[in-house]
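For reference, the structure I am asking about is given below.
The complex appears here without one of its protein chains, the remainder shown in place.
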Amino acid sequence: MEITELDPTFKFDVTREPGGEQLMRCFACGTCTASCPVREIDEKFNPRRIIRMVLLGMREEVLSSQFIWLCSTCYACQERCPQDVRITELMSAIKNLAVKEGHLPAAYKMQLELIRNMGRLYEIDEFDNKKRSKAGLPELESTNEDVKKIFVMTGADRLIGGEEGGGE
Amino acid sequence: MTQDSSGSGRVLVIGGGIAGLTSALQLARSGQAVDLVERDTVLGGHAMLFTCKATDRCQKCTVCMVNDRIREILDEPLVRVRTGQEVVGVERADGRFQVRLKSAGAPVDAAKCIACGLCTEECPTTPEPSISLASDQGMPRVYRVSEETCLVYLGKECERCVAVCPTEAIAFGREREIAEETYGGIIVATGYRPFAAERLTQYGYRHFPDVITGLDLEMRLRREGRLTRPSDGSVPKRVAFIQCVGSRDVKHNRYCSRVCCAYAVRCANKLSYLEPESEIAIFYMDLQAFGKDFAGWRDRLRGRVRLVRSHPAFIEMAPEGGLRLAYESVETNQIDREPFDLIVLSVGLCPGSDTAGLAEMLGIGLDEDGFLLARAREAGGRSKGEGRGGLGPDETLTQVPGLFLAGTCQGPRDIAGSIGHASAAAGAMLHHLRGSQLVTVEERDDDARG
């Protein structure tokens, strides 16, 4: 790629996101990648390489990629990183930035909708509550107004098209 | 003894490692009387545990210099060696130091012991006798009693060694005597503590017997002359070194310890010489090549020792047995879990465990990494700042006039670096003493004549 395509401000934008604070400490030792259970299965996810790409300014390649969504948040890398880069949190920072720049994967859009509409990831309907009663468990509510307010306050409702609905 | 034993004109050197030995020797050679205090029963410090790394030729590891220095110190009439003692109090008044020294109360009197070995033969404990030579190559050659196994310490009747000793050097229940001395200056040379490798639990040190530290490797090589595995005594065919264990690690020590690359490369070279068939790999982040000929060592390893740029993630036991090292080769992007017979953790240098207490007693500070704080020489009335960051490698001054630092108590350095630093400290001390009224040239000359 051409050097003119690199964005030197990319690393600062990542650093500003919560969790991205320690990005620039990385000295590329590879501890993260060798710890990573996802990399073990598929080489398209390589945390050391992702960090290098961010530091080099490969904004589009990183933010529009599939691979940034592959971190399983196991924290193996973060625990062992000698520079305390807090890699798991850094991956979260990169993903949040990707979302801000319009790259929200469908799977997460659906999860946002579910949580906004019901206050929880899995719907509890009457049938579920019946099963719970039968097992001697207390019934649970299937919606949460505070959660809806939090989505409005933080702007997350805009990621899923504003007002309630579209949970399918 | 050529000097007045009240000691007001003497200099105290605290620590009998390579730095303390050097400072004491340099001072003595300039005519200055010195007390050298060492907490242990033998001199030499950590460097006495290291192995000579010569192959068919000298690798200039300078370990042998320690033995030479000890011999010279023991022959030096101006140096009074006080092993088995430690400094427990320091007061400064009128430019002098009132120092309280406490003896460890060891049963064997180093001044009387002739190292004949009769006590060891007589000792009834098994499998190991409880009284034996403190260090096989350490000096002075003196015997030491193990408090863990000795019957007397266990509250039983024995003292057979006391009876057999021809020089009456052994006595149990000795008072821990306190001595007070006055000194014209102090050189602190209390050394370092190796990084505790068990803190990086992902490497399983003390969990896997065949994961050892660089210091363990040195001691095994020194003792046995070759390398064997702690687990089964076999000679390892595949050996890995992991660099920067606890160093350049913001969760532990953020600084480079400056010695590990050199000792790992020299040990790898030695292992490859001893066992030419063995496969040796060094996992490094970047080799810190201090010293003018170090880069050359790297070239000489080519073809015999594999250099892998990577900081390994963890060590695990393979289901079929044997150690596996998980790492990513940063040059090829490949990850691997490679089997090894023995893995050496190249641990770095930390401030000694009692450094904070020592600093308080001496009235000097600690730098941000916990080493004793040196003060920059003021140039043109402007201070260059404190700590190790802005200092030259030879900085030995402290906030307290007459108190100087030598060796690794002030920051990581290798043997040659410690010798240089300790020589500089001796020079700074002479400079300081000349400015004080304690010892005049006439007096010293008189003394020497007397």
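Just so it is clear, A and B label the chains in written order, and each chain counts residues from 1 on its own.
The rule is simple: contacts are C-beta pairs under 8 Å (C-beta built on N, C-alpha and C of every residue); 3 or more make two chains touch, one makes a residue touch a chain.
Convention: contacts and distances are computed from a predicted model.
Engineer: Looking at what's absent rather than what's present, what does UniProt name the missing chain, "Cysteine-rich domain-containing protein", "Heme exporter protein C", "Sulfate transport system ATP-binding protein" or "Phenylacetic acid degradation protein"?
Structural biologist: The chain we cannot see is recorded in UniProt as "Cysteine-rich domain-containing protein".
Engineer: What are the shown chains in contact with the chain that isn't displayed?
Structural biologist: Touched by the chain not displayed, across the whole complex: A, B.
Engineer: Write down which of A:Leu6, A:Met24, A:Leu56 or A:Ile150 is the residue touching the left-out chain.
Structural biologist: A:Ile150
Engineer: Looking at B:Glu72, B:Glu316 or B:Asp369, which makes contact with the chain not pictured?
Structural biologist: Per the contact definition at the top, the residue touching the missing chain is B:Glu316.
Engineer: Over the whole complex, note the residues of chain B touching the chain we left out.
Structural biologist: 201-202, 204, 207, 314, 316-319
Engineer: What residue numbers in chain A mark contact with the hidden partner chain?
Structural biologist: 17-19, 37-38, 40-42, 45, 66, 69-76, 78-79, 86, 88-89, 91-93, 95-96, 99, 104-105, 107-108, 111-112, 115, 119-124, 128, 131-132, 135-138, 140-141, 144, 146-147, 149-151, 153-156, 159
Just so we're on the same page, only the chains that are shown with their structure count from here on.
Engineer: Just give me the whole-number Å value for how far the CA centre of chain A lies from that of chain B.
Structural biologist: 49
Engineer: Across the complex, what residues on chain A touch chain B?
Structural biologist: Those in contact with chain B are residues 25, 27-35, 39-40, 43, 46, 48-49, 76-77, 79-80, 82-84.
Engineer: For chain B, which residues are in contact with chain A within the complex?
Structural biologist: 202, 244, 248-252, 285, 310-314, 326-330, 333, 335
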